[in-house]
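The other protein chains are all here in position, but one chain of the complex has been omitted.
Right, subunit A next:
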């Protein structure tokens, strides 16, 4: 089993469509979708993000980070929600993404979540940990 993040994005077409859809229906469709993933034991967590206008951007271009409240780039590049799921394969994660109750103008990005094993084992911090652990073991052995 591998963790995947399904990242929801939407452009202005989706935003326009949501404006005309009954809120109750949207909530119910999403609720049923979430429930089906819960019933299948694959849903770990998920949340929607509030409007981008309430957010901020921390930009690392200069020497000190610059905080602005935008611009964020194109609307369709913005995340507006996510699901964390755990499935056996990438195809299974994609299959779940395909079942989301979404229409034109919505996009779901399927991304694998890194595990400890994804980090390079020859990295100095990883090695430091291993060395520290060995030291502890030796000390325990002597003590």
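By definition in this document, a residue touches a chain if its C-beta (ideal position, glycine included) is under 8 Å from a C-beta of that chain, and two chains touch if they have at least 3 such contacts; residues count from 1.
Going forward, contacts and distances are computed from a predicted model.
K.L.:
Just go with whichever of "Multiple sugar transport system permease protein", "Alpha-D-ribose 1-methylphosphonate 5-phosphate C-P lyase", "RNA polymerase sigma factor" or "Putative ABC-transporter substrate-binding protein" UniProt uses as the name of the absent chain.
P.N.:
"RNA polymerase sigma factor"
K.L.:
With respect to the chain omitted from the figure, which of A:50, A:68 or A:89 is a touching residue?
P.N.:
The one listed residue touching the chain not shown is A:89.
K.L.:
Have a look at A:41, A:55 or A:73 and name the one touching the chain we're not showing.
P.N.:
Residue touching the absent chain, from the options given: A:41.
K.L.:
Looking beyond the chains shown, say which of A:1, A:27, A:49 or A:66 touches the absent one.
P.N.:
In the complete complex, the chain left out is touched by residue A:1.
K.L.:
Since one chain isn't shown, list which residues of subunit A touch it in the complete complex.
P.N.:
1, 32, 36, 38-42, 44-45, 84, 86-89, 91-92, 94-98, 103-108, 115-116, 121, 126, 129-130, 133, 136-137, 140-141
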